[in-house]
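Coming up: chain A.
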Amino acid sequence: AQNLVVNTYGGRWEKFWRSDLMPTFMKAAGVETTLDVGLGKNFVANLRAAGVAKPPYSILMVNENIASLVRAEGYFEPIPAAKVPNLASVYPILRNAEDNGVRGIVSTIGIGYRKDLVKTPPKSWSDLWSNPEFKGKIGLYQIGNTAAMLFLLMTAKLYGGSQDAIDRAFTEIKKLLPFTQADWSGTLSTMLTRGDVTVAVIDFPEIVALQKKGVPVEMVVPTEGVLAFEQSFNVLKNAPAKEEAYKYLDFILRPDVQEMMAKEFFTSPTNTRSKLPSDLAKDVPVSGDRMKSIFQFDWAKVNPQVAAITDRWNREMK
Partner candidate 1 sequence: MSEATHARAATGRRTTRVSLDGLRKHFDNAPAPAIAHLDLQTEEGEFISLLGPSGCGKTTTLRCVAGFEFPDEGRVRLNDEDITDLPPEKRDIGMVFQNYALFPHLTVWRNLAFGLEMRGIGKAECRRRIDDVLAMVQLTALAERYPRQLSGGQQQRVALARALVIEPRLLLLDEPLANLDAVLREDMRVFIRELQKRVGITTLYVTHDQSEAMVMSDRVAVMLGGKLLQFDVPEAIYMRPRSVEVARFIGRSNLIEGSVEGLTDEPGPYPTYRVSTALGSVPASHDQPLATGQPVHVTIRPEAIRFRNDGPYAGRVQSAYFLGSTVEHTVQCAGGQGLLVQTSPGRRLDAGAQAAFAFDPGHAWIISAAP
Partner candidate 2 sequence: MSAVMTAEAPPRSSARRKARPGRGAFWLIAPALVLIGVFLVLPYLNIIAMSLRPTAAGAPYGAGFTLANYAHALGDGYILGVLADTLVLGATTVPICLLLGYPVAYHLARSRSRWGSLLYVLVLSPLLVGVVVRSFGWLILLSGNGVINRVLIDLGLVETGLQLMNNRLGVTIALVHVFLPFMILPLVGVIQSIDPTLEQAARSLGASRLKVFWRLVLPMSWPGIQAGTVLVFVLTLSAYVTPVMLGGAQVKTMSVLVVQNLIDNFQWPAGAAQALVLSACGMVAVWVYARLTGRFMKGLQ
């Protein structure tokens, strides 16, 4: 079999891929892999510089919002159900039209806060606006990070009724100012740890990791629903190792592999057939039926506006 280039992020992601995922996949499928570590946007920059005809990857894992953009440019193709049997048991909300890409890993995003520094813990997203305790102590992401875009679109939905109510969302988020903007999860974690912020929009796996290190933080699944970093897996139209890519995707979607990720990595299993042990329920608060509570957005509508939104965020949120 051909060597398959597999991409992932750094830090704990890379560690998990190297020590667990890749050896297991090798054992299961007999495919040699090369791990490419980076950021979603660098992968895409590479892809676009290379062009549709000669992609450097066969399969690409990126956040769904980014994937949808590249998909529109014709880089990906639908995944044949026959080649990837596990596709069928993925939660329907995580599957795309024509199975052009599938969201295989989900890290849900809610609210995290410092138990010791917050008197009234938040229960819902709206508490961010209403609890005066939080004024100036809120941590959000910079607009370059997917989470910030998710938060914006959700605000539009909550306050304006639909994801299209971007203006309203801006108006509302500006009411949260001043808030601290982190460029990535690690920074936000540090700020929480150090008490520079006491409450943050942050993904749960990050909070769990902090708890394991003994930081007094707690997570809240907001009543309105949760956001999520959805890792979208896409097979390239002109993939140099297409068969191996299918095998890899099928492996990722396997119920047991999803359980393994949840255990080591605190992501929410995306396969309906996965069973989460009860002792994990506290660390992975959103799974099974609650997967429905993940906000979903139409990225095709957002993508053309990304530049304008970024621009506006740059100007207004400071």
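How these were chosen: all candidates are chains of the complex that A comes from, given by their letters.
By definition in this document, a residue touches a chain if its C-beta (ideal position, glycine included) is under 8 Å from a C-beta of that chain, and two chains touch if they have at least 3 such contacts; residues count from 1.
Predicted model, so just to flag it, every value in this text is computed and none were measured.
One candidate among 1 or 2 touches chain A in this complex; it is 2, while the rest do not. Those residues of chain A that touch candidate 2 in the shared complex are 41-42, 44-45, 48, 69, 72-74, 142-144, 180-183, 190-191, 194-196, 303-304, 306-307, 310-311, 314-315, 317-318.
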